[in-house]
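Let me begin by handing over the structure; questions about it come next.
On to chain A.
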Amino acid sequence: MKRDEPVLAGPAPRLLTLKNAGVRFGEVQALEGVDLTLRRGDRLALVGANGAGKTTLLRLLHGLVAGSGRTAHAVDGRPLVAAMLFQRPFLLHLSVRMNVLLALWLRRVPKAERAARCARALQRVGLGALAERPARTLSGGQQQRLALARAWALQPDILFLDEPTASLDPSARREVENLIEQLAADGVTLVFSTHNLGQAKRLASRVAYLEAGRMLTDLPCDLFFDTRQPPSAAAAFLAGELPWA
Partner candidate 1 sequence: MLAGLGLLASPLLHAQDKTIVMASTTSTDQSGLFGHLLPAFKAATGIEVRVVALGTGQALDTARRGDADVVFVHDQAAEEKFVAEGFGLKRLAVMYNDFVVIGPKADPAGVRGSDVTAALTKIAAAGAPFISRGDKSGTHAAELRYWMAARIDLGAARPKGHQECGCGMGPALNIASSSNAYLLADRGTWLNFRNRGELAVLVEGDKRLFNQYGVMVVNPAKHPHVKVALARQFADWVVSSAGQASIAAYRIGGEQLFFPNAGQ
Partner candidate 2 sequence: MGGGFADSLRAAWALVTGFDARLAEIVGLSLGVSASACALAAGFGMAAGAWLAVARFPGHRAVVAALNTLLALPSVVVGLVVYLLLSRSGPLGAFGILFTTRAMVVAQTILVLPVVAALTRQLIADAWRGNGEQLRSMGAGVVASAALLLLHERLALVTVVLTAFGRAISEVGAVMIVGGNIDGVTRVMTTAIALETSKGDLPLALALGLLLLAVVGLINLLVAALQGNGGGAGARKALA
């Protein structure tokens, strides 16, 4: 089907759709009335204050929490493959290599391919030399790179990232951002939450602003940050965060 599509015509295929989606935890409505269409190639940044619902939205999109209004679309006739990165990755008390292999095993990647995919992924993130080290002895930045390798090896359609560099020092942050960009260049769709608006500007093609469980704005990146435009719903937030707004 893809052969027939002219290269520049028509929007990219849909991967996930949220229509009036919501998530409720007991008494609390964490997310409400969210409309979102995620297409292949999107690099969507989620911004907003703490507790606005960014993490909940990520979890809903990934399918980790139960909610309403979510639809996943098949890709080339097979189900969607998604992976997620967390602020502090959970690494097992095993070697770097074993952590990646186990992730491949959990996703039922055929045995014959596992070793090769693992080695390639570790090379990509620059951890090839540290493959036999206990994963827990790595620095914060290295651990997040391992998490990226773990996700990359799965060849996902979508990568969700929940404040992936919030715990890292600036140089580690730059390394991880570079790798995330490479992943996107490989064709992986990104959805990430961040407090760092500079990061959003650097990496995103699209920015969505959440407040109190609702998505108030969803704009292409340059429009979102354009100060000449009439104030958007995120204006107050941006004013607080960006010194020059």
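Picked so that all candidates are chains of the complex that A comes from, given by their letters.
Just so it is clear, a residue touches a chain if its C-beta (ideal position, glycine included) is under 8 Å from a C-beta of that chain, and two chains touch if they have at least 3 such contacts; residues count from 1.
All figures in this text were calculated on a predicted structure; none of them were measured in a lab.
Interface remark: chain A makes contact in this complex with candidate 2 (options 1 or 2, touch as defined above). For chain A in complex with candidate 2, the touching residues are 59, 62, 64, 83-84, 86, 89-90, 92-94, 102-103, 106-108, 133-134, 136-137, 150.
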